[in-house]
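With one protein chain held back, the other chains of the complex are shown just where they sit.
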Amino acid sequence: MKRAASQLLLLVAKDLRIEARGRQTVGLLVVLGLLIVAVLGLGLGGTAAAGFGAPVVLWVAYLFAGVLCFEKTMAVERSDGALAGLMIAPMDRGTIYVAKLLSNLTLMAAVALVITPAGVIFFSFDLSAAPGTFVLVMALGIVGFAAIGTLFAALVSSTRLQGGLLAMMAFPVALPLVIASTQMLIHRFRDGQPIEGGALGILVAFDAIFLTVSWLAFEWVLEP
Amino acid sequence: MGARTVKALQANFIRGFWLLVALLFVADLALLKTYTPTERTMGPIQMIFYLHLPVAINTFLACLTAFIASLFYLWQRSAWWDDLASAAARVAVQLCAVVLATGMAWGRGAWGVWWTWSPRLTFSLILFLLYVVYLVLRSSIEGRQRRAAIAAIYCVIAFLDVPLVWLSARLIPDIHPGSIGLEPTMKLTLAAWFVPVTLMTIGLVIARFMLNQRETQAARLAGGMP
Partner (left out) sequence: MTGTFSISASFPAAIETAGLGKWIDDRPILRDVHLTIGRGEYVGLLGGNGAGKTTLLRILSTLIPPGSGRLSVAGCELPRMASKARAHVGLVTHQSMLYRDLTARENLEFFAKLHGVRHASQRVEEILQRVGMSARADDLVKTFSRGMTQRISIARAIVHEPDVLLADEPFAGLDESAAAAVEELLAELNAAGRTILLVNHDVEQTLRLVRRVVVLRVGRDRGIASMT
């Protein structure tokens, strides 16, 4: 157990060091996210109703930025066969998954830190009523999306495939996250209702189920 | 019995089977015209429900079949399970298209709009998308083992997602709540419609499965030669 933890740290540190070394990933994702939010903001105009479109617009930005992020972090492993090097090391393959997931979440957090305020501001979305709720809901959503996105990126990167395949796989599966979180936020901020247990339950269930399934898939199905 | 006789018997059985299904559909249509009462609030368009619901249930059963077959493939790694999963998913997409079409027609007839983001329609749409992605995924990957493994994982995840899609779709406010009180005659009609629809689903899955099997065998023969 302790061995796994230290290997995990080793892997995540390695990923973050590579990203920090001028791969420009975070910069690119932030700019992409900002552009998406800006385009949608322009398109939807400045109506009051559009204000509550912020969660969905942010989701669109997260979905596209996320898919790119997952592709890039997996490409690092595939480019010179480094993943094979990890697979013949004495470690659980599930650890590789958790490490990739944590690296992806770290990058997504950095990106979210910039584009979420931008979205909230562009759409004049008043968070003062329950800022903690907002952060929690979006965080649960991103964790769930990264859970399946990391797995799918690993699957899709193992073959010579066209681009867009990862987005195609990840978007429909992630829809419950989008629906549950936006519905919950709209009810909380527009209608002033308290948080619904049902919607929150969906987010938590999604995260729990797919973190487990993805971990298992790495243990049993990953191909070099 | 010679092989030719067996083949002839098989072909006759298949013909007979589909003839029976067709006859049952015709009988059910007759049932609608004569026996089944028209629903009060929505009028004749409501009759599409008798097709819609059985097809919807069978879609779910096809998805379940694909899920179980995918799990077995991941465990046994035998092409048999992969062929079954692929066949079931394909039929699920076809049936789901019917569910969407009948759902939209029903909405158009009853409330005048082709589309609403009601829980049921939204759920059908997302289900359709989930399994269409499965089919596109399969056609995008070369190499049978890789394709089968990736498709199987995706299929497992998609099916586990279905209850979550259902629950989250129910969060969407529904302006046209559509629960229908069913009189005994209506229940009987519904049961009558279930039979040909279910038989048709099973037939379609098996037909597609056999096609997949033939293709897999052909590929194996082609590959095994030095």
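Note that the chains are named A and B in the order they appear, and that numbering of residues resets to 1 at the start of each chain.
In the analysis below, contacts are C-beta pairs under 8 Å (C-beta built on N, C-alpha and C of every residue); 3 or more make two chains touch, one makes a residue touch a chain.
Every value quoted in this text rests on a predicted model; they were computed, and no experiment measured them.
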Touch assignment to the omitted chain, from A:A5, A:L35 or A:A84, lands on A:A84
Residues of subunit A in contact with the chain not shown:
3, 6-7, 10, 14, 17-18, 21-23, 76, 79-82, 84-91, 223-224
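Keep this in mind: only the chains that are shown with their structure count from here on.
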Whole-Å separation of chain centres (CA-atom averages), subunit A against subunit B
32
In the complex formed with subunit B, which residues of subunit A make contact?
148, 151-152, 155-156, 158-162, 165, 168-169, 172-173, 175-176, 179-180, 183-184, 196, 198-199, 202, 205-206, 209-210, 213, 217, 220-221, 223
Can you name the residues of subunit B that touch subunit A in the complex?
74, 122, 126, 129-130, 133, 136-137, 140-143, 146, 149-150, 153-154, 156-158, 160-161, 164-165, 167-169, 171-172
